[in-house]
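I have a structure I would like to understand better, so I am pasting it below and will then ask my questions one at a time.
Right after this comes chain A.
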Amino acid sequence: MSKNININVKHMTRIEGHGNIVVNASEGKVEKVEWQVPEAPRFFEAMVRGRKYDDIQTIVSRICGICSISHSLVAIKAVEDAMSIKVSEQTDKLRLLMHFSEQLQSHVLHVGYLVAPDLFGAPSVVPLVGVAPDAVKTIIGVHRVANQMSEILAGRVTHPITVIPGGFSKVPEEAQLRQLQDLLKAQVEPLLAIVDVVLSVAAGLPAFERDTEYVSLKRDGDYTFYHGDIASSDGPVKPVNEWESVANEHVVAQSTAKWAKWNRKSYMAGALARFNNNAEHLSPLGKAVADKFGLVKGCCNPFMNNVAQLAEAAHVVEKSIELIDELLADGVKPEEVKVTPKAGKGYAAVEAPRGILFHHYEFNKDGICQGANLCIPTNQNHANIQLDFEAFVPQFMDQGEDRLRQGLEMLVRAYDPCVSCSTHFLDVQFV
Partner candidate 1 sequence: MCECSCADKKDIYLPALATVSKQELLNDTEMYLHLQLDSGEPLGHAAGQFVEVSVAGLGEAPISVSSSPTQDGFELVVRNVGSVTNAIHNLKAGDKLGIRGPYGSGYGIDELKGKDLVFICGGIGLVPQRSLINYVIDNRGDFGAVTILQGTKDYTQRFFTDELARWDAMDDITMLETIDEAHPEWSGNVGVVTTLIPKIDIDLTQAAILVCGPPIMYKFVLITMKEKNVAKENIFVNLERRMKCGVGKCGHCQMNGQYVCQSGPVYRYSDLDNIPEAI
Partner candidate 2 sequence: MSMKKISKTGFGEFITHIINTDGNVYGVQAKTEAKGDRFAFGPLTSADDLRLDYDVTLSPPKKYLLPPKETLVKYEVGGGYESSICKCKSILIGVHPYDLVAIKQMDELFSQDEYDTHYMTRRRNTTIIACDVAKASPNVFASSMGTATVTDGYDILLTDIGGAYVAHAATEKGEALLTEAAPSAGDATEADIAARKAVQDKNDTGLNQHELKCGPADIPGLLEKGYDSPVWEEKAATCYSCGSCNLTCPTCYCFDVQDDVAWSLKEGARHRAWDGCLLENFANVAGDHNFRKKREARYRHRLYRKGSYIPKKLGGEIACVGCGRCVGACLPDIANPVAVYNQLLEETK
């Protein structure tokens, strides 16, 4: 086996956005290992300046098509924080339900369409149709229901319309919620079928561990995606309005994207982080899924992030069914929303499917945005991916260039990076 390795993956496929992998080794000595991000920078933080508070969610939703609900929700929460707006319990619950729809949609998409082909050794889901047609149809079925759920709550599948500062422009009809609940109940079985399919090929997940700090939202008694404080698996907890001192975004010479660090050189955000910090609050079905794979709190194999995503998918289905019961018990009514703009700063965090997401805005007295700072989960993970790479390459180098490359790609995909989210990536010319 050759001791020279030269991996140069330009514009990695089956991830959202663009990323490059560069590995050079000669005579068994690793010379360069790099995770690079050549995504075109889009400057959202600069672009929102001068825009009115009620246009912010419309703009920042466009940061990412896959997590557009999370971006809208976190922006709305930050605006509400800045203007001291309290929302009703109904609004809170409907938003939660909408947020669940995105977790489900994104996780099923990621595990089913983007990761599964790796496990089956297929280049994409297209040939997978030939290999495992039933599995593909099941994945499609659950994905569609998740999308229908977004449509009912957000007004459409991608880039929500109904979320406005203070509440909802339009609330779903009770009949729609009832129908949705039936649909969700019918997804439990197919979802478990997907779990079993993944389980059957889970041996393909590399056994790789690296002790890591995990960061996510945390709230008492809740596997939270939406409320709570920022917590580290290393112990510290901070309120959301101090998120800038959690992310500590910084530029490092060797990296191509801003990095984040809190208590260590890097941390991981995402499903595995949420699981490691909150696993005891998973719903019974979520726990059952985790158990099937032997996923336990404290796991530090990044590849298990995909398993945590499956557990979360089960969790949100179960929780959504409960939440709809609660909503229907109280009755869903349109609520008129009145907002009086005022000057102020607003901070918010939510868990996007791929990890904790932070926004911060400043408004003048007319509600015109004066400045913004946004920090997305993929950015927070870049440093951690890099450190994983550095540990992974020496460990798996013997397997040859092809398998190593494949392993690295799978590792990146495991993080479910959403590079198009990149609000402020540095942009580097690659040689």
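Selection rule: all candidates are chains of the complex that A comes from, given by their letters.
We take it that contacts are C-beta pairs under 8 Å (C-beta built on N, C-alpha and C of every residue); 3 or more make two chains touch, one makes a residue touch a chain; residues count from 1.
This structure is a prediction, so every number in the text was calculated from the model and none was measured.
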**Message:** For chain A in this complex, identify the touching candidate from 1 or 2.
**Reply:** 2
**Prompt:** candidate 2 touches which residues of chain A in the complex?
**Reply:** 334, 336
